[in-house]
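Structure provided below as structure tokens; questions to follow.
Yeah, one chain of the complex is gone here, protein chain that is, but the others are all in their spots.
Take a look at chain A:
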Amino acid sequence: MVCKGFSRCDLISYLTKCLFLFILALSSGMIVASALIIWKMLMCVTGSESPVVVVLSGSMEPGFKRGDILFLHMSRDPIRAGEIVVYNIDGRDIPIVHRVIQVHERKDTGEVDILTKGDNNDEDDISFYAPGQRWLQRHHIMGRAVGFLPYVGWATIIMSENPLIKYILTGALGLLVIA
């Protein structure tokens, strides 16, 4: 076809470019959306605000090492000694994964007082709690660990400690979408 000036040919190539960009945006959106869907689904299924946590310290070794992933579950079942719970102290950002070693459950209200300890620590957790706090209550507990996957959490640890790697990976992923 011979084209002169702004013709059908130009229009077609312009539309093709538009379409290409549109598909690109769509597939990037799909990746973000499906990640979000998986995360929200896990939240629904497990009933926990953060269904997956990465172990950051060695306080539960040799059971859980740094970089391992724990799956959490939050149910109405009463908390019992021996369970591994994730708790958050008021005024502290980082949740802690430790084992319950003492439980005192009220007869009338069903409220619980819980004491925790890391398997690899010599002392119980009272020193981690807020000043003057002796026990954890139900509302401190974010979930209990039910499943375990080794090593996978290293990806997040590396990425959060070296932002450069995060940008390189995101860039590579972007290239993959275009390719």
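Going forward, contacts are C-beta pairs under 8 Å (C-beta built on N, C-alpha and C of every residue); 3 or more make two chains touch, one makes a residue touch a chain; residues count from 1.
Following the convention adopted for this analysis, contacts and distances are computed from a predicted model.
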One chain of this complex is not shown here; going by its UniProt record, which of these names is it: "Signal peptidase complex subunit 3", "Cytoplasmic tRNA 2-thiolation protein 1", "phosphatidylinositol-3,5-bisphosphate 3-phosphatase" or "Subunit zeta of t-complex protein 1"?
"Signal peptidase complex subunit 3"
Contact partner of the left-out chain, one of A:8, A:76 or A:107
A:107
For the chain not shown, which residue from A:82, A:132 or A:163 touches it across the whole complex?
A:82
Residue numbers in chain A that touch the chain omitted from display
62-64, 80-84, 99, 101-107, 110, 113, 119, 124, 145-150, 172, 175-176, 179
